[in-house]
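Here's a slice of the assembly, chains where they normally sit.
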Amino acid sequence: MSDDRYYEEVDVGEQWQTDGRTVTEADVVNYAGVSGDFHPYHVDAEFAGASEFGSRIAHGLLVLSIAAALESTENEHAFMYGFESMRFVNPTMLGDTIHVEVEVTDKSVKSDAYGVVTKHFDVRNQDDETVLACDKLELFERSDAA
Amino acid sequence: MSDDRYYEEVDVGEQWQTDGRTVTEADVVNYAGVSGDFHPYHVDAEFAGASEFGSRIAHGLLVLSIAAALESTENEHAFMYGFESMRFVNPTMLGDTIHVEVEVTDKSVKSDAYGVVTKHFDVRNQDDETVLACDKLELFERSDAA
Amino acid sequence: MSDDRYYEEVDVGEQWQTDGRTVTEADVVNYAGVSGDFHPYHVDAEFAGASEFGSRIAHGLLVLSIAAALESTENEHAFMYGFESMRFVNPTMLGDTIHVEVEVTDKSVKSDAYGVVTKHFDVRNQDDETVLACDKLELFERSDAA
């Protein structure tokens, strides 16, 4: 999705929903391989099956990675700045399908050139349970600075 | 690294340094493929070469993913709970080598069963520049609850 | 890019240009692994270096795969139907950056429900040389059938 807006053009209160994506066994295996995180909760079905989760779970940061990509837009006037208040609320099991409910919850001028836009991410699974919540902070160029 | 300590056994002020890992072109390509984030800053050398960065940069969440895996330990009494104050301070270029300077900066009892341990991550590159800073929150079991 | 148009809403003569993507050594290695095509022109630097190309070249169908993904839109009223007149005109070397010049060149009603839209793909590298040309045929729903 292309979205080339400046800081002034984004409004607090905007809401939208992203496409969904299924977090497959292959995604978990591939993310283990990219990150290097082979914790038994993710790659050992016997161990995970005997745990409180009952089966393997996806890496929390895989869920974040997919959620951030689902929400990402091509905006040459905006850059990822950081995250706040990130909480892994419920596990994502292999085969769950997640999407992101996004809301612009805050804006604040940071400098003559930039403003910070806060997007709240409510990452939900196919049962409409929140699995991950966080606030993504993006730096937007101010139009009068451009 | 195995580290099976309970909440009471972790002390504020502990510090250590992880192994390093080089963030290669292949890692960036693979992370694009796992996450689905094919932003031109990461996968288009012509676009990125003409940008303020001068060449392709690694995804911020790839840097986080590698940093978290470098720091991860197998502790059956601890679970990732969330992140706070995450800031992407400097870009990581293809070929940079990162490691994490970790410090336990806070502890607080959360319930009869759990306490929260805060680890500050200072992710640094081969030139000792900070590229990513964040606080990782982990839930540790309390030993008297066990 | 979202583009939910029906057959009637697409016009012969429309033209646009996609984002670019660099075809890296990692892409060629990964495509060999996905497809199973480990021909020495793609994975043996000694063999390819002694060939008429002078170095390894990307798989033609990797170039097609990337081109098609760069052009793909999310349109629930359209489906890939086929390709015609596909020619691999010039090799793509590792590190080349490609994009697609797209033009709608033909439309024809196929049934009460569908029409065929022909998009000509001119896949070009960073030196503006055509490396792949083809006609992609898509089935579009007719709006009066919907």
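For reference, chains read A, B and C in written order, and residue numbers begin at 1 within each chain.
Assume contacts are C-beta pairs under 8 Å (C-beta built on N, C-alpha and C of every residue); 3 or more make two chains touch, one makes a residue touch a chain.
Remember, predicted model here, so these are calculated numbers, not experimental data.
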In total, how many copies belong to the whole complex of which 3 are placed?
6
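Methods note: only the chains that are shown with their structure count from here on.
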Longest centre-to-centre distance from chain C, chain (CA-based)
B
Whose Cα centre is nearest the centre of all Cα atoms in view?
A
Whole-Å gap separating chain A and chain B, where each centre is the average of the chain's CA atoms
16
Multi-chain touching residues of chain A, meaning two or more other chains, are 74
Name, in rising order, each residue of chain B that touches chain C in their complex.
24-26, 29-30, 33, 38, 40, 43-47, 56
Residue set of chain B touching chain A in the complex reads 21, 27, 30-31, 33-37, 39-40, 60-62, 64-66, 68-70, 72, 74, 80-88, 134
Partner chain B, residues of chain C touching it in the complex:
19-22, 24-27, 29-30, 95, 97, 126
